[in-house]
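I'd like to ask you about the structure that follows.
Every protein chain of the complex appears in place save one, which is left out.
Showing chain A:
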Amino acid sequence: MTGVISGGGQWGFVAAAYVLTAVLTGAVLLHSWRAMAKAERRSDALRKDRK
């Protein structure tokens, strides 16, 4: 089939798929963690101020 790649040339595609998955998943994970920690710190600080 035209354009089919075999042998050692395939590893570049495998690496691209794994790196893309790691980078995007890591970015969403990190963003979610930081946003949660910031929001909970604000909420806790406000609760302590009320006491």
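Everything that follows uses one rule, which is that a contact is a pair of C-beta atoms (placed from the backbone, for glycine too) under 8 Å apart; a residue touches a chain by one contact, two chains touch by 3 or more; residues count from 1.
In this text, contacts and distances are computed from a predicted model.
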Check your understanding: Looking at UniProt, which of "Acyl-CoA dehydrogenase", "Thiolase C-terminal domain-containing protein", "Heme exporter protein C" or "Multiple sugar transport system substrate-binding protein" names the chain we cannot see?
Key -> "Heme exporter protein C"
Review point. What residues on chain A make contact with the chain left out of this view?
Key: 1-7, 9-11, 13-14, 16-18, 20-21, 24-25, 28-29, 32-33, 35-36, 38-40, 42-43, 46-47, 50
